[in-house]
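Next up is a structure, given as structure tokens.
Removed from the display is one protein chain of the complex; every other protein chain stays in position.
When the chains are written out, they are named A and B in that same order, and each has its own residue count from 1.
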Amino acid sequence: MIAAQDRKLALWNIGVAYIAFLIGTLCGLLQVFIRNDALQLPSWLDYYQILTAHGVLLALIYTAFFIFAFFITGMSKSIGSFGPKVRLFSWIGFAVTTAGTVLATIMIVSGEASVLYTFYAPLKASGWYYVALALYVVGTWITSFALVGHYIVWKKKNKGQLSPLFAFMTITTIALWIIAGLGVVATVLFQYIPWAFGMVDTINVELSRSLFWYFGHPLVYFWLLPAYMAWYVVVPKLLGAKVFSDSLARLSFVLFILFSIPVGFHHQLTEPGISNFWKFLQVCLTFMVIIPSLMTAFSMFATFEIAGRKKGGKGLFGWFTKLPWKDVRFTSIFIAMAFFIPGGAGGIINASFQLNEVVHNTLWIVGHFHITVGTPVAMTFMGLTFWMIPYLTGRKFTKSMQKLGFIQVITWAIGMLLMSTSQHILGLLGAPRRTAYSGYNNHPSALEWFDGILTNHVTMAIGGSILFLSAMILIYIVVMSMFISPKAVREEDFVEFPMAESDKENTPKWLENWWIWIGIAFVLIIIAYAIPLSGMIHHAPPGSEGFRTW
Amino acid sequence: MHFHKYEKIWLTFGMASLVLFLSIVGVSAFSQDHTPAGGMTTIDPKKVNETAPFDKPGVTQLDDDTYQVAIVALAFGYTAPELKVPAGKEIIFKLTSTDVVHSFTIDNTKVNMMVVPGRITTKSYTFDKPGKYLILCNEYCGAGHHMMFTEIEVY
Partner (left out) sequence: MSQKKQSTEVNLKGTLVSVFIIGIIIIAMWFAVYGMYVAR
């Protein structure tokens, strides 16, 4: 077990994550019913307030707190207990991020910030909402730097050695997160806050959008990479195998630093202010970032096949039946991976330049991120939660909890399959996202959208309800393993952190030369962004005053 | 660093597919003019109503085969008198906003344009089939976002 103080730190992070998850999924349930016109909200509450809360609490808060809990646990396990400074700064980071979260939630609940988690100007929320967002990012940076500090201490003690795979991947993800955050911090500090507090009258809208998406795309990789870490490092251990290839795992992570940032324009393909040349250049860079995911797909199947064959699996697919299906820690992550196949394929479509016109801002997009972050990432986190909380609390992961775990992941998978399939199809038919009620005065086209077997309101409602049920089972499991499950006493009752061995003998040293990777990343960012952004600044139209249209 | 032979096959296949996708969209976009909505023209968002073509929003015929449709988006609707355009002719849509970001999206077509204050978005489209098409806003713009829609008639 890792040091008690590190465990406490991780547990607090998980605690906040699941409070956000609880409120966020409740919002999700409400959304499904409001969209169908099956639920009337009281006058003090509005659909877009709920939707803002859902996006912020699940996509920003749940993910980040869980990710840091995972990092803290894994870093302490792989490179040793935190020193006093690392610990102190991790707590400060936690406190600042939490303060941002609480402030943002207050602003949303009080109706001062119904601007959604993308907060596009010139919708103008209360200035405190933007302060909250800045606190959130800066808080995560503080924790990030604490972890980097911990890594540097290890590096100094182990000169010339490659770090353990888990630590390497943590630092990669953090590097990406810090570079990405620069964009959103810049726009929030220098554009939104002065404007929202009335220090300046107008805002450069297109610049703010571009800086947001400079952050917004790597944000999705900040969610995905920790899930990939579990796939690369935790899954092989559950199979009784080693990491398929240490060097390829590191290479794929390094490619994410390079290519996940200079690609934000793929979220702005149908808007003015960016010329087709720059849009297409970033489309090409976006396609580069698919390659490490192709590598990951191969590594995963290879790990499965090698492990399955060792256990006697014969023939082309015999190994498949030898996988540990009865182990919920594995099955959950396997389902997560399966969802990522259509999820990733959908992402390629979204990024395909003019094809984006078919899907942009339709319900397809909502379907898409529920089968990328909403299931592959979230369900991987669920699979980690099952053992990580007992590992941290020293409680048992009892048989009944394991059974519940199965029910939880299977219900989530069914609910998500219903909801996201329906959303994908509806989106292709043209139904828009982010709409409270979706009938358009019973316009014939709108009626047609909701006429299919999979696209009618009932399918969505059933899917959403099953999902919410699943979320509540998860909350129950979390509470049990945090506070109630019996303490482990016997050696074999203790839950382990499954961390697979990874052979580093053949891994080239240059893979861990951060200056190379961060250097190239900045060169690519400058190539992709310097000219279009400076154009937005130098040839800006008169700025926009703020509007409060809710 | 060592790649398994099959991994090389897979990555080659994968990258070739990506190059194929990019070539298809790239060629279609740049040689057949199928680029997504966009444009680099700016406008003062406070002077939209005095600036051409938005001082006279609506349909104008430019020549025998081209029509221009100028529309202002604002919370929560479009200033467009009667929207009637012929099928089989090139229609150039020009959009801007006087307040927040909106979209101008025509159901069942390639017209899906973001409308940003201070900017003019342009998209050219030719309708094949006559009929009434639903136009809606698919970018969140406030409490009435889901009520922001209109119609265009193609004759």
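Heads up, the rule we're going with is that contacts are C-beta pairs under 8 Å (C-beta built on N, C-alpha and C of every residue); 3 or more make two chains touch, one makes a residue touch a chain.
Since this is a predicted model, take the numbers as computed values, not measurements.
Within the complete assembly, A:Pro342 is the residue of A:Gly15, A:Pro324, A:Pro342 or A:Gly535 that touches the hidden chain. Among A:Val185, A:Val359 or A:Met460, only A:Val359 touches the chain left out of the display.
Here the missing chain is touched by one residue of A:Leu39, A:Ile92, A:Val109 or A:Ala297, and it is A:Ala297.
Summary of contacts with the chain left out: across A:Trp319, A:Phe334 or A:Tyr529, the touching residue is A:Trp319. From the options A:Leu189, A:Met288 or A:Leu428, the residue with contact to the unseen chain in the full assembly is A:Leu428. Contact between chain A and the unshown chain involves residues 245, 294, 297-298, 301-302, 304-306, 309, 316-317, 319-320, 341-342, 344-346, 348-349, 352, 354-355, 357-359, 428, 503, 505-506. In the full complex, chain B touches the omitted chain through residues 2, 4-6, 9-10, 13-14, 17, 21, 24, 108-110.
Just so it is clear, only the chains that are shown with their structure count from here on.
Those residues of chain B lying in contact with chain A across their complex are 1-4, 6-7, 10-11, 14-15, 18, 21-22, 25-26, 28-30, 34-46, 75-76, 99-101, 103, 105, 107-108, 110-114, 116-122, 133-134, 136-146, 149, 151. Across the complex, chain A meets chain B through its residues 46, 48, 114, 116, 120, 122-123, 205-206, 209, 245, 247-248, 251, 268-276, 279-280, 283-284, 287, 290-291, 294-295, 298, 302, 348, 352-358, 360-362, 430, 432-438, 440-441, 443, 445-446, 506-508, 539-544, 547-550.
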